[in-house]
Structures are given as structure tokens and as C-alpha cells.
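Incomplete set of chains, arranged as in the complex.
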Amino acid sequence: MAKWREMGLTDEEYRRIVEYLDREPNEVELGMCAVMWSEHCSYKSSKIHLKKLPTKGPAVVQGPGENAGVVDIGDGLGIAFKIESHNHPSAIEPYQGAATGVGGIIRDIFAMGARPIALLDSLRFGKLDSPRVRHLFTGVVAGIAGYGNCIGIPTVAGDVYFQESYAENPLVNAMCVGIVELSKLKKGVASGVGNPVLLVGATTGRDGIHGATFASEELSRDGEDKRPSVQVGDPFMEKLLLEACLEALEYGHIVGMQDLGAAGLTSSSSEMAARGKSGIRLYLDRVPLREEGMTPYEIMLSESQERMLLVVEKGYEDEIIKIFKKWDLNAVVVGEITAGEEIEVFFGGECVAKLPYRLLTEEAPVYDRPYQVPEIKNLQSVNPAGVDCGEALRRLLQNPNIARRDYVYEQYDHQVGVNTVVKPGYSDAAVLRIKGTKKGIAVKTDGNGRYVYFNPREGAKRAVLEAALNLAVTGARPLGLTNCLNFGNPEKPEIMGQFVEVIAGMKDACEILNIPVTGGNVSFYNETGEKAIYPTPVIGMVGLIDDLETGLIPMAFQTEGDLIYLLGEPTGELGQSEFLKEFFGDVLVPVPPVDLQEGKKIIDLLPLLKKQGLINSAHDVSDGGLAVSLCEAAFAGELGVNIDFITSLLPQEMLFSEKVGLVIVSVSPEKANEFEEIVKASGVAVTKLGRVNGNDEIEICLNGQRVIKEKLSELKALYEGGLRWALK
Amino acid sequence: MAIARVIVELKPGVLDPQGEAIKNSLHALGYEEVKKVRVGKFITLEVEGNDLKEIEERVKEMADKLLANVVIEKFSVQVEG
Amino acid sequence: MRFGVVVFPGSNCDADCFHVLKNVFGRETVYIWHKDDSFDVDCIVLPGGFSYGDYLRAGAIARFSPVMKKVVEFSEAGGLVIGICNGFQILLEAGLLPGAMLRNKSINFRCHDVYLRVENNETPFTNKALKGQVLKIPIAHGEGNYYCEPDTLKRLIANGQVVFRYCNSRGEVTEDANPNGSLYNIAGIINEKGNVLGMMPHPERCSEKILGGEDGRVIWESIIAYLERGANRG
């Protein structure tokens, strides 16, 4: 087989390289081209579609294109944040795969000069009845814990789903959030002819060579030897690297900084060169190696973790190196900035590669792949009327997709840094204070692939709206989002169709909700055999609470006697709900519409209601539907509910439809009139559902008929046990 | 009753952060002569049965399935009565 | 009165302890670098985290840091030393406190609130607490399963060196309330001389209302009160 094909390039791509260079590339050059032209690095299948997403907004300081996006939160401060996938490595070695995923995204954040203050993890696995899935799940969670806890960045939020479609191909998306003084924001640029280029941190080994191309292929079970050797994360090393880099930035005289991720030295040098429109010359003999006899090819492509590339003002390198030595880290001048436009690589006194950075970056191919928009056909109907609501609620509460996630987040140190004001499990989103100000930020990831599979466009809208609502119920105003788009093989028109539709849905949602996209990541080829995963756009969102003292809304019901209201119009479709799956299996019935306009109104309304002291708690309706949401707010407050209202929907539809865009709030009785007036004036539908009680009782009546009466403590035990029982 | 000892070690080439940290610490303590450190596991199992051959087979299976992570580790098994 | 927070490579609660002492209690606080071999402070905090990655055993490598020699001298001279979480583990490894830490019984790292009963309020670290008072303080550790020889345990108990024990919200010391399998539900112990305390829970994480609890304050307040009384300087 031709060398280039082994490296993942098509004949046509190879031809273009030869044409551009006007010669055949040598092996090192070919390797560099192959990784940079891989889907993972070049975004060749997604680029033209990603362009459609709105990326501008008043708060956006840095949109897509840098190591991370940045939004302005006032007081001269910015929040840098980004999400990334580590799906393939985690499928092979769950602990290390997940750990190194966390390590990678952290580096993206401190490369911007930001101090990481939070991690989030969005996880998808098959069903827990399979031992292999349990192995993957427990390994991934332990890996995230292992890395995040050791480096000392709290993992404060995330989401987890267990669906058959992820059985062979789990998703592990990690997000990091950092805080930066905007005047000190750093970019990954290389400029200033003669400036030295420093490689700092871990030594370079043979690990992960061709990881980027690996991420751009389907997982095959016989691909054993093609696998890059698994990378082992060293969070201790990264902690030192983080502190040393921030200290070096504080010292100054750093022109640009970038982490070494996929495609290692090749991508970091060429991307920095491209951003700064400079050439870079590298001397590989100076790279500190971990293994003997490494070739220039291996050094250029190694994906060894915990390394950064720095461009430093000439004359200051010794001082910068001193800082790294203080932290017991390697720091070596491996090259310099040149006047040309080329990445020149020297080894043993010879030039072993010389490529224009353009060939590796902007000249990488861009494809408008054929796509076929999936049609939604053969809609069926089910009759849920026979299902006992109490029984349904009990089953749903212990369903692993709904049950309390403390098995996961109790393994994460979610408090280190002493900023975590709302801890995981206490609300829809986590809230962190910003020390030295009154402000707080809310963060969350979301994206239910099941809805996206059945209707990609609506499903994508749903993911964005749900994330936004999860922030809004804490009192936050969404500022921006990052996304991780996990899909199957883009060379298949039906997968590309899903992708195109998801982008369209996200675009709509971002525009209507007025939340710009500041960055993201695409992970294609999440397939095993012929089976692709559910298309899964994961949305990571950051929002701002101006004053935590007055603006923070709890999820828990607060006081006996408070009235409970529902904001938003329930429509009752059961399509793709956990209820439907639990009682009717994988049938196709209509999904609830996503009403972005109403959603927007609710998002704007919640902080307002809080500021005026009109609401005491808020929680959105999501997986499991209204009944589950009521229970969650009740469990959190250790208070029961008596619900009684009129509806034209069937009880099962009313209680278990998972329409996104509904929020339950509690209101002091004396504020009820004022509350209702303001909500009605805003044009948001509002229903009085009932009241909070002080008994150990969840009682739900509809149209005067009692449909559920359960002990709060018993339901709570199911909710708290569900996930752990499924693991036994 | 037999005793099985399983040694689990990282494959060569796989990064061993633990080993590195220990090596550095040994150097700081003045043991400069230590050039490399690798950390593995030493697992001792008490196993019921008399057929040592069969026990060895079973323990190898256990190592392969659970005790070692064969993606990054290798193992050896030794059984005695 | 001056506090010193030691920074080992891999410490990650150093800044948190610093923040609480400096910004919440308004006390002069300095960082002490692990390579430093001199300092001028009245109380030393060995913070939590993963010194040297905890790669061999928690705290095993950190105890050989140059600064630890001085910490030992400081404590021998009567100076106050508090080790929290990883700091506790380092004190054990360094032999400043008896015993050792095993992996949590559940194997997993655990991060959540626990309740502690104050067993001894006649220490520089607990003089503001009531005997038997129940404190709600978070833990975050994977190796907090305290172990020592039976004789050592007897001595610890007899001398009142067991300062905190895991209990339930009603102050009952039960097996269910023990988050990690610690012997005798031990959450914190003090040395014989009474000037070196090690505890697994993190008082710095619950010293401000906004973080959901203030039960950790009593420990800082006790230290401050003790030092204000002009007790001897190390």
C-alpha cells in the first residue's frame, strides 16, 4: 500500500501535496501533512458548516480559532472555556483515555493565560447491564477523578447518559473553564524574527504517534497494532506545568503559548506560525527524549502529554527557563522564529523537513461532503393511559439516566479552589464565585443524543435550550457556549445529513437565544462496524450572575406553604422520553416541539423574578418530565408537594413528557399576585400547580383525580440508589 | 490451598509517572546511582484447589481479565502449593 | 501573628488556606516554598493536595522536602503545625504523628460533607469549640483510612490525642458515619505535646457562608485565639 494511504491520506490529497510543493514530500514531511490533514486537525468535513454558527456577541472577547474561547464578565476579567472529546482513547483504555482528555483540555485553558477554575465532563455509555460498559464507565469516571483531583481543579458539573447506541463507542467530552485578566490574555502566536521557541514540560516519547489520524478513523476491533500506544497521563507534571506557565506569563516577555495536543510538535508549531504569519525553525536534537533512538518523524508526531510550546522575546529565554527549573521542569530552546513562511526541521545537522505552514494549515483540504437529510417517517402512536403513574415515577426515579449522579461526582473533588457555591447535584448547573467580586458564573454541559437521533434539528435546539435553562434556573444569564459534536463517519451521506441538520438547529437556537459560539470540537468516526452512535452535540455553556447575594436561585423548595408554578406551555408529547422507552421501547412517536421564543423569554425572566424577590426556587423540566422535576426539587429541600391542577392532557403525558422549556418555580403566597402579573406581562404561559408541604409526601392530583401519592423518603431512596444498583 | 503470585508491570515504553517521581526523590536523597525506576503491582492470591496447573491457568485468566490492564501492562503468574 | 502555608510540588489547597487566613480572617500569611530552609511564622499549615502526585504513597515523598526538616525543628520548639488532608498524610509519613493512611475502604476517592465530633477541645486548634460539638466539614481524599497499632491507639485515646471522630449529624460515632474505614472513626489526631494536628477534612472549604457552611471557622478561630494569648512562638 502506498505510504500516504497508510497514513490516512487519499490519492487525491497526496497529489495536492505534491503539486503544492512541486516535489514529492519526504517521509517526515508526509507524516506532518498526514496528521495536519486528518479530520481531527483540519476539520475538513465540518469546516464549511461550522462557519454558519453565530460567533459574535457583546461578551465575546475571543471566538473560535484560538486554544479556547473567552467571554467578558466585567471587572476586567474574562472566562476562557472549551470542550474537547477523548472518545477513542477512552474506548481502549478508559482510565488513561479519560485522564489524558482532561489533561489536554486544561492545557488549552492555561495556554490562554487563564487559571483553570473548573472542569466538566459529559459522558455517554452503553447500558450498564453489560460488564464491559460497567468497566468503561467506572474506568472513565476514575480517570477523570484521578487527573482532576490530583491537579487540583474541581470537577463541578457534567452529564451522563446510558444508551445502547454508545455501547461500543463511549463518549468522553471534557470541558475546562478558566479565569483570566483580560489585559493578560495570551494567544498561540509565533512572531518576531529571531525569537526563541521553547519546549517545556514532559519529555517526548513514542506515545500517541498518529493519534490524530486514529481519531479520524472508525474503531475496528482488529486494529490492535494500528493503535497508537496508549498515553498515560501525569497530572502531577501538569500541575507543575500549569503553575510554571502562569508564573512565566506573569513575568512577561512571552509572545505566544500553545499546548501540544493532537499531532504534537507538528500542529503546535504550524498553528502558531500560521497565526503569527512567521516561519519556525526547529532543532530536534535538542528535544528532551524519553526513549532512545527516536527518529525525527517520531519526534514531530509524538503526542506525549504535558508539554507546551512557548515563543519568548529574545534575550528573556534564560529568565523564563529559570522559572521552569524552579518547578523542576524541562525547558529547552528548540528553535527560533524565522522570516520565511516555513516550518523547517533540523536533525543531526540536516534539514529533514521544510514545509510552508500554509500547506499544513489553511491549505488543508475542505470538503463539502454529500449529505442526505434524515427523514422522520413512520411515526406511530402509543396509548399511555394504562400505565400507573406512581409505578412510572418509581421506575423513572431509579432509571440510571435520571437517578442521582453522586456515584460520579462524589469521586470528583468538586470543591478545591474554594469557589464552588453550588455543588454538583444541588442544582441544574454548578455555580462558582469569582473571588474579589460579587459575581458568580454558572456552568453546565448538556446534549441528549436520543432526541437528536430521532430529529437532529430539533434535538440540537433542545440541547442548546436545555443548557441555557440549566444556567438560567440558577439566576445566570448565558454568555456563550462551546460545543463538542460527536458523530459517526462523515463520509456517509446520512451521517453528514445529521451533522448539517444539527448545525442548522444550533444556529437557530444560538441566534434566537442570543448565545454565541466561542469554540468547540468535532469528533467524527464514532462508529464500530456499521453502527454509528446517536449523533450527539454536547453543549457546554457559561453564564453570569451579577450578584450572588441577591441573584442566586436555589433548585430546592425552600419553605412549606410556598406555591408551585410551571412556566412555559406543556404540550404532552411523549416522543423519545425515558417514560416511553421504559414502557414502550424504541418506538417513534412525535417529539415535543422546541419553542425557542418562549424559552428565551423564560431565560430572561428568571433572573428578573429573582431580583424582585418573587421566586424562591427554580428547576427546569428535563429527563423524566414534570413529575421527576418536582421530586428533585422536593428531595433537595426535604419538603413534599401537593399538586392539583386542571389539564386537558392525559396524566401520563402531563407528568412524563420531556418537553424542554418548562421550569418549575416556587413562590411565597404573599408574592403570588405580583409574580403572576409579571409573568403574564412577559408573555410566558404560567400554571399554578400546587404547594410545598412539610410532610413526607409527594401527592399529585390532576383535574381533581389523585394519580400519585408516595412517601417522599421512599422515592428519594430510589433516586439515590438507582445508579449504584445498576452498577452492582 | 495454593498461593498464586501475580506480577503486573507496565509495558516498556509506557510512561511511568510514579517511577519517575520515585527516581527523582531517590536522587534528592543522595541515591544518584539509581538510573531508572518502574513501579508495578505484586498481587498475592490464596486460591482453593490442588491442581496447580489448573490454578495457574485460571489465575492467568484472572490477570488477563481483571488484574492487569493488558493495553498498557504485562503480567506473569507463579503458583505454589 | 503570622501564618505560613507550605507549598510542595503538587499542593493544591495551598491557595485556599492562604485565602481563608488572609482574606477571611485578615491575618498576615505567607507561602513557604518546599525548598526554603528558613521561615519566620507562628503557625504552619501543611495544605491538602497531591504532593509529588502522591505517586508512591500519599505524603511519602514530600516528607523529604528540605522544608520538612525545618518543620520538624519548628514543632519540636513548640510551634503550631496543622496538616490538612495531604498535610496530615505528610505528618504521618514524617513521623510527627503516629500511624499511617490506607486506601479508603470503598477504594474510591470521596468528596462530600461529613460530621465530626470534637473529642478534645483543649488543644490550640479546638479551644473555641465545645467538647462533643458536631462540625459539618467536607472531605476529599482517596487515602484517609487511618491505621495504627493497637498499642498506639490505646495511647492516643488515653492521652486525649484523638481530636476529631467521624459521626452522624446527631453526634453518634457509627460505622455508617465513617467515610473511609478509619480505625476508631478517627478524623484527626494531635501529637503528645499538643502542638501538631493532622486532620483529613478540609476546614478551609467551609469557612465562608457563601460556600454553604462555616463550621471550619472554629478551627482557625481557635488557632488565632491561642496565638493571641501570646503563647510561645516556635
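Per-chain residue numbering starts at 1, and chain names A, B and C are given in the order in which the chains are listed.
One rule holds in what follows: a contact is a pair of C-beta atoms (placed from the backbone, for glycine too) under 8 Å apart; a residue touches a chain by one contact, two chains touch by 3 or more.
These figures come from a predicted structure and were not determined experimentally.
Just one chain of each kind is rendered; the file's full complex, by chain label, has copy numbers A x1, B x2, C x1.
Convention: only the chains that are shown with their structure count from here on.
Interface comparison, A-B against A-C: more C-beta pairs in contact at A-C.
As a whole-number value, the distance joining the C-alpha centres of chain A and chain C reads 36 Å. Shared interface positions of chain C, defined as residues touching 2 or more other chains, are 52-53, 55. For chain A, residues touching at least two other chains, in rising order: 234, 236-237, 328. Across the complex, chain A meets chain B through its residues 92-93, 95-96, 205-207, 229-234, 236-237, 290-291, 304, 328.
Chain C makes touch with chain A in their complex at residues 9-10, 12-13, 15-16, 19-20, 23, 48-50, 52-55, 108-112, 138, 140, 142, 202, 204-205, 208, 210-212. If you check the complex, the residues on chain B that touch chain A are 10, 13-17, 20-21, 24, 69, 71-72.
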